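Only a single protein chain was left out; the remaining protein chains are all shown in position.
Just so it is clear, A, B and C label the chains in written order, and each chain counts residues from 1 on its own.
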Amino acid sequence: MVKKVKVGIVGLGRLGRQHAENLAFRIPNCELTAVCSVIEAEITEIQEKWQIPYGYTSYDEMLTNKELDAIFIASPSGFHCDQIIKALDAGFHVFSEKPLGLYLEEALEVQKAVEKHADKVFMLGFMRRYDRSYAAAKQKIENGDIGEPTLIRCYGLDPASQMDNFLKFAKANYSGGLFLDMSVHDFDLARWYMGTEAQEVWAIGGAYSRPEFEDIQDAETGAAMVRFENNAIGIFVAGRNSAHGYHIETEIIGTKGSIRIGTLPERDQIVLMQENGAVKECYDGFLERFEQAFSSEVEEFAHCILEGKKPDVTVHDGVESTRLGYACKKSFETRQLVNIQAEQLVKN
Amino acid sequence: MVKKVKVGIVGLGRLGRQHAENLAFRIPNCELTAVCSVIEAEITEIQEKWQIPYGYTSYDEMLTNKELDAIFIASPSGFHCDQIIKALDAGFHVFSEKPLGLYLEEALEVQKAVEKHADKVFMLGFMRRYDRSYAAAKQKIENGDIGEPTLIRCYGLDPASQMDNFLKFAKANYSGGLFLDMSVHDFDLARWYMGTEAQEVWAIGGAYSRPEFEDIQDAETGAAMVRFENNAIGIFVAGRNSAHGYHIETEIIGTKGSIRIGTLPERDQIVLMQENGAVKECYDGFLERFEQAFSSEVEEFAHCILEGKKPDVTVHDGVESTRLGYACKKSFETRQLVNIQAEQLVKN
Amino acid sequence: MVKKVKVGIVGLGRLGRQHAENLAFRIPNCELTAVCSVIEAEITEIQEKWQIPYGYTSYDEMLTNKELDAIFIASPSGFHCDQIIKALDAGFHVFSEKPLGLYLEEALEVQKAVEKHADKVFMLGFMRRYDRSYAAAKQKIENGDIGEPTLIRCYGLDPASQMDNFLKFAKANYSGGLFLDMSVHDFDLARWYMGTEAQEVWAIGGAYSRPEFEDIQDAETGAAMVRFENNAIGIFVAGRNSAHGYHIETEIIGTKGSIRIGTLPERDQIVLMQENGAVKECYDGFLERFEQAFSSEVEEFAHCILEGKKPDVTVHDGVESTRLGYACKKSFETRQLVNIQAEQLVKN
Partner (left out) sequence: MVKKVKVGIVGLGRLGRQHAENLAFRIPNCELTAVCSVIEAEITEIQEKWQIPYGYTSYDEMLTNKELDAIFIASPSGFHCDQIIKALDAGFHVFSEKPLGLYLEEALEVQKAVEKHADKVFMLGFMRRYDRSYAAAKQKIENGDIGEPTLIRCYGLDPASQMDNFLKFAKANYSGGLFLDMSVHDFDLARWYMGTEAQEVWAIGGAYSRPEFEDIQDAETGAAMVRFENNAIGIFVAGRNSAHGYHIETEIIGTKGSIRIGTLPERDQIVLMQENGAVKECYDGFLERFEQAFSSEVEEFAHCILEGKKPDVTVHDGVESTRLGYACKKSFETRQLVNIQAEQLVKN
């Protein structure tokens, strides 16, 4: 018999709704059984449209539903930590969107909770590892195709078209800042590909076109350079003002070769040749770029539950990526080099 | 309430199985309700693994199942025609893999059957129209981005790694020949993008590395040049010996610009830089290249059934593509220019 | 001692002037010693600016200059044949821009003259063979990197920005038509790479945006498909309305691999990423695209003279490319398949 994982999701924003739709229709071994949101209209609409049995405006109430096997957290970042711990304590498997938390302290608390519930599957939404290109790159590195990785360069640039929205949001909410919010996926990739932890970091940046970024002590575009424990080099560029679109690019330079993933963020296989030249359109956002990965990571989550395995992405990965993000934030704010291991990088 | 289309599929080969899996798990409004194959083990395995209620070794028997709404035909090409007609006569909506038939005569019979059952949705698996890149190209052409289309060039090349398999198959079965078997998707695209019908064609080719192609009066690699009714130009290259992989490329040159789709068949976003240069791996086959399209076309099929619409791909498209394929075959065999409209291109 | 070849050039149009400048300054073993043009001002200007000893308005007079070693012909196509023969008869080495002549009959006369003066170096300006990319492709083919060449596809498209100029010129002068004028370089490349002669051809085309092309019985964009003697396939696309610029692209498909030269006509190494996507500007014309080749071919010419060798490009190459161009013209005009070997393709 096909065993299906019954999932309750919390958070029905842009990404949450996509996850909900995937859970309802595209993940073979999952069944979307409950939806939870503070906006009642969202619940009603989805329940009716997709025939979802349960709807909740209260997260705690959803956690009392014994039919559910797993909780999927796609709420705003500030809630992740608390909701993860509660769901684990209530006996559920948990999938949480990144980040683990907006403060390192929180992330460490989640880590404790996950360790306490070792029989439960906990998975963090570092979906890039499940993107076909990123996964194939990992394979090539493990095959030794590029020798020893010595330098990783990561670009994580959000489209300029989203900058207004972000500024509106960030003025009212604590986003974590450019590096924690945008580069955390890259930090995870760097640790995954390079097999080492960050030791020192220097991060700089500025409010190049929009002074509002200064008002919120954040950067519009920024860069962090990292020395890893094994002396390898990390370069991380993050930004919110990419004119051509959503630009995720990663390069790993090794002693025997290099791999680039997403050299240019070409959205499809079309080249349009016109008066101004040969034009390739670019991705407009993460939902378009990582469509396959957002689905594959949840397939993996279901697999792990059904087969009693643990996912490759662990809570430790979440903690360490957060720690590095936090160090970047500190370096950017203090204008100093930050020694990650030497300091206690926690919430002040 | 979510209305689901209950589908019975016939044919569980490589593509058939992929369609079955999509129908079972990835098409929101479909439910895989019955599977039919002459190989009993295939049925049993799939029924158990995916919990499919009905299994048949007899196609006729499946057609008596009144629970089904639609029949999905993924059997060998020689059966399409007969199975389509039977399914329509039995009152089902029908989705059939291409080609409509191996002979133009057959295709015309299907056309009659479809016209007779005008209340039923009939859709032919010209999936490329549902591929994101091909669909976006259509949009750009309709926007006038390239002016009037004047020339279309289509490459349809199967990987050399499949050549042995094909030769084994083709020695025992009638494949229709290179142009009918391989270029029929391109003929559909050409008609779709150019908005005109083929008038004259000259087709040439040869058995360049494998003399067996001559034994079966077929070409290993071939090319057809078409003059369309509006005097536009069509160039079609087909082959079974593509060293680098599955190469589907299309270019439309217009009076104000050009569009290319799939310039190089790069399988993912990775570039590997090593001693021999910058290397991009290529697609290994149609399932990899058209994964998204194989799913989207079936979503469209379900949509049409549920909303009482007709798909863009009509039986007429199937007939005309077959007619052009047949003309290419005749030109290749006779070494003459073939006037498509002037001749009766039917089974002799 | 450095022996320098003293050269007299006839024709100081756009390409002629570039050649003159190269001869004067960039070809190590050449010395531009005389310039000839019907426009006296051109001569005076160049003589003064570059200190060229001799200037002529009469070609015949230039041929009496015993200081000269070689004559470089860059005059309008209609004069090539006559000027080549006169220069050879006067005892000079001769470099002539393509085409050999506008009529096959003429080309055959040149061939006789060249054969009569076997001690002289005669070279035809098929510069593409001296372009680094084209030369490297030849090397790879000879290395066996792609196995046996089975299909060649050539694009030769002039920028739309030149279409008005061309039409003005072509209304007053006989250009030879699209295939003789534009594809003759491609015909030479095809024969060079494929190592075989054309046997049958079908050529089509039209006046897609500018009806004036019909008035002069020419095509704005056209295509020719060729069956070679060894049954290999040739596809030639020529046009005068390329929106994005000067587009020269060549692909050779072999039994073990393919080579593409100039996939997209990217003019430099820049990608500009802006709102509309990632943009690569394209070449604006042959002087920009083939700058290196226009210089290298003349270096080779000088080499041959100084070292008593013969260039790879022979008069026979000129004759056969012209023969194929003529066959295309005939096929385009008659709308029939043309058997090149069976017919006498001469001036009527």
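Throughout what follows, a residue touches a chain if its C-beta (ideal position, glycine included) is under 8 Å from a C-beta of that chain, and two chains touch if they have at least 3 such contacts.
Here the structure is a predicted model, which means the values were calculated and not measured.
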Given that one chain is not shown, which residue among C:15, C:273 or C:306 touches it?
C:273
Filtering A:15, A:151 or A:306 for touch with the omitted chain leaves A:151
Where the complex has a chain not shown, which of C:86, C:140 or C:303 is the residue touching it?
C:140
Note that subunit C touches the chain not displayed via residues 1-2, 21, 24-28, 49-51, 132-133, 136-137, 140, 145-146, 256-263, 268-275
The missing chain sits against subunit A at residues 146-148, 150-151, 153, 202, 204-206, 208-209, 221-223, 225, 227, 231-233, 235, 237, 239, 241-244, 253-258, 263-264, 336-337
For subunit B, residues in touch with the removed chain:
243-245, 247, 264-266, 271, 273-282
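Everything that follows uses one rule, which is that only the chains that are shown with their structure count from here on.
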Distance between chain centroids, defined by C-alpha means - subunit B, subunit C (Å):
42
Averaging C-alpha coordinates per chain, one finds the centres of subunit A and subunit C separated by a number of Å equal to 57
Note the residues in subunit B that touch 2 or more other chains, in rising order.
146, 256-258, 263
